[in-house]
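The complex appears here without one of its protein chains, the remainder shown in place.
Showing chain A:
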Amino acid sequence: MAHAVEIRDLHKSFGSLEVLKGIDFDVEPGQVVCVIGPSGSGKSTLLRCVNLLEQPTAGTVVVEGVELTHRDVDIDAARRRVGMVFQQFNLFPHMTVLQNVMIAQRRVLKRGKAEAERIARENLDRVGLSEKAASYPAQLSGGQQQRVAIARALAMSPSLMLFDEPTSALDPELVGDVLTVMRKLAEEGMTMLVVTHEMAFAREVADRVVFMDGGVIVEDGPPAQVIGAPRHERTKSFLRRVLDPTHTDV
């Protein structure tokens, strides 16, 4: 079976700083993969390379059989199939919630107004925010904004969803709502690649957990193994810092 994502020998440098030092990594259709690791380990850069928001320095990225790193690929067309949710939500502040979820359907997929609105409302309902359709992003809480951002990505009917630390900018009491939406999405069979610090979510929802450090993948396996019984010293020390209550400042 074709991989949903297939990454081979991926390198990325910013100037003289090498952030990704040769990543090989696949995601199977329907899989939920959580990427964990200390800040600066390159996990967000890896995620941003999957839809080419960062141009890799070397290596190949293949999504749904399309090689995005190929020179002749239509990157705009390829990105339609990959939804992305950002740490800072990045909703369009000059549009209402409904317009946020409709705009790319209309302008990119050329859907008719009625169809785009129907799909937008369906997806807002999916994240539990149908009553906020007429609001502007600034009138919503962070958690609500992030759920709108998820609905906006889902409205494009993606086959793969990327989450870049989706709960890191949220107040602690708002994290749960966003994770609930993501958990539901995972149960529906969506292929998901999630960069996160939420260890409980990774342990519970992920099919695979990938631990990155220093621009390489250190450990890759089911959550029970990577989080429950890590083999590498670097994974153990990271998890100790994250999970130990006396080090909750991470």
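Of note:
Please note the rule applied: a residue touches a chain if its C-beta (ideal position, glycine included) is under 8 Å from a C-beta of that chain, and two chains touch if they have at least 3 such contacts; residues count from 1.
Following the convention adopted for this analysis, contacts and distances are computed from a predicted model.
The unshown chain of the complex is recorded in UniProt as "Amino acid ABC transporter permease", chosen from "Amino acid ABC transporter permease", "Septum site-determining protein MinD", "Nitrate import ATP-binding protein NrtD" or "Succinyl-CoA--3-ketoacid-CoA transferase".
Note that of A:Ser39, A:Gln88, A:Ser141 or A:Ser237, the residue touching the chain absent from this view is A:Gln88.
Residue in contact with the omitted chain (choice from A:Ala58, A:Val108 or A:Ala229): A:Val108. In the full complex, chain A touches the omitted chain through residues 51, 53, 76-77, 79-80, 82-84, 86, 88, 90-94, 103-104, 107-109, 149, 152-153, 156.
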